[in-house]
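Removed from the display is one protein chain of the complex; every other protein chain stays in position.
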Amino acid sequence: MRKFLALVLIAALGAVLIAAVVNLPEPGTTDSPVHTHVSAGYIKGGHEAGGADNLVTAVLLNYRAIDTFGEVTVIFTALIAVLAATSLAGPTERSGTQNIDLKTTRVPVSPVVSFVVRLMAPFIATFALFVMLKGHELPGGGFQGGVVLGAMLILLALFSGRTDKTDDEELPPGLRNWIRAAGPLVFGALGLTGLVFSGWLFSLPDHPFWREMVMIGLELGIGIGGAAVLVGLFRALREG
Amino acid sequence: MSVSDLFDLLILALLITCVLGIARVRDLATAVTLFAIYSFVLCLLWAHRGAPDVAMTEAAVGAGITAVLFFTAIAKIGRREK
Amino acid sequence: MTTLLWGTILFLLVNAFVCLWRALAGPTLPDRILAANVIGTKTLVVLVLLGLALDQGLWLDVALVYGLLSFTVTLVFSRFLETGRIRGVWESK
Partner (left out) sequence: MMAAIQATLAGLLIVAGAAFFFIGTIGLLRLPDFYTRVHAVTKCDALGAGLVLLGLAILAGFDGSGIRIIALIALVLLSSPTAGHALARAAWRAGLEPWYRKSGHVGQ
């Protein structure tokens, strides 16, 4: 009975979706509703309002600033949720036959992999910074650059030493938490300065130089904060 | 049919095969692997549709960091779907 | 020249499709990861080819991100496998 109901439900949903797809306007035509509604205004005014050559970044940081602020907060919330879940759960149960103590097992890291990771790390970090800072001209942006940076940090945490015990818990915990919160904090601070200086939340300064500086600060904040959150998620899941 | 349409068709066939595989397997690690392949292929579709920003996010988040975090979680909870 | 580029793109996509069979059939988990790695390399090349065929040089940045992250996933998985964090029967569905 339940299977039958599920089948009917899926068939109904599928019929609606297929009907919608059939009625979609031809992709690429200029007179479809998507292009005549608001996008024309975005495309015309986006460059002046945004101060960014990449229109996507311009729209995200101007017309959709509050949405973007919410999205930046989501990833930080994810970290808090995972930290809460892993610290509330009991000792880890593994599916294998015996419960090995991971702190004491020492499988040496392959010297080849260790060498290649350490060789590539500076280049990856440079590229991540490039993606972050050039986000308002080229594809990419703070978050993508932050993900690349986070991937590099995870690789280093796993492969830089001789055993699995190596961790990059070098930063004091207080500072670490502030860095993890950097994305929402920087974005919120920017919104408030906009409110103070021009009376609008999330408005950018008029002077091109300051606008550029604000953009760079924002991308760096989102990127580094995002990378810290991703590394934090990785560590919480691995050890908690 | 133009070569561009053929490209789209091949990509969509790849995506559908991946999704069917994900729905069918019981091993979580296999599902994550197939999901990584799905993200890789989807990224090609975004790029072809002229959205390099979305393509980059898909490549970075979908194929890279999500798979890493999923594997970390699977290492914690075990591979089998209960 | 564009014909050759498009032909190579379609050829590589068909190749990727065939590789997907290995990812679906296994039989072991490392086989599947290997197939994912192969498809990652193929799609990276396809992305660069596509960028040149459609004259979009900017997509090369996307390709760089691609290369870096498919490598990361394979390395992290292999580390988990060899330290025994991911285990279980080899031949599993």
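By letter and in written order, the chains are A, B and C; residue numbering begins at 1 in each of them.
Keep this in mind: a residue touches a chain if its C-beta (ideal position, glycine included) is under 8 Å from a C-beta of that chain, and two chains touch if they have at least 3 such contacts.
Since the structure is predicted, the reported quantities are computational estimates derived from the model, not experimental observations.
Of the chains displayed, those contacted by the omitted chain across the entire assembly are A, C. Summary of contacts with the chain left out: across A:L24, A:L88 or A:L119, the touching residue is A:L119.
Residues touching the missing chain, restricted to chain C, are 1, 4-5, 8, 11-12, 15, 18-19, 21-22, 28, 30-31, 33-35, 37-38, 41-42, 44-45, 48-49, 51-52, 57, 60-61, 63-64, 67-68, 70-71, 74-75, 77-79, 81-82, 84, 87, 90 (touch as defined at the top). Mapped onto chain A, the interface with the missing chain covers residues 107, 110, 112-113, 116, 119-120.
The rule is simple: only the chains that are shown with their structure count from here on.
Between the CA-based centres of chain A and chain B the separation comes to 18 Å, rounded to the whole angstrom. Centre-to-centre spacing of chain A and chain C amounts to 22 Å, using the average Cα coordinate of each chain. Within chain B, residues 52, 55-56, 60, 64-65, 68, 72, 75, 78-80 each touch two or more of the remaining chains. Of all residues in chain C, those that touch two or more other chains are 58-59, 61-62, 65, 68-69, 72, 76, 85, 87-88. If you check the complex, the residues on chain C that touch chain A are 58-59, 61-62, 64-65, 68-69, 72, 75-76, 79, 82-85, 87-88.
The touching residues of chain B, counted against chain C in their complex, run 3, 6-7, 10-11, 13-14, 17-18, 21, 25-27, 29-30, 33-34, 36-37, 40-41, 43-44, 47-48, 52, 55-56, 59-60, 63-65, 67-68, 71-72, 74-75, 78-80. Listed in rising order, the residues of chain B touching chain A in the complex are 52-53, 55-57, 60-61, 64-65, 68-69, 72-73, 75-80.
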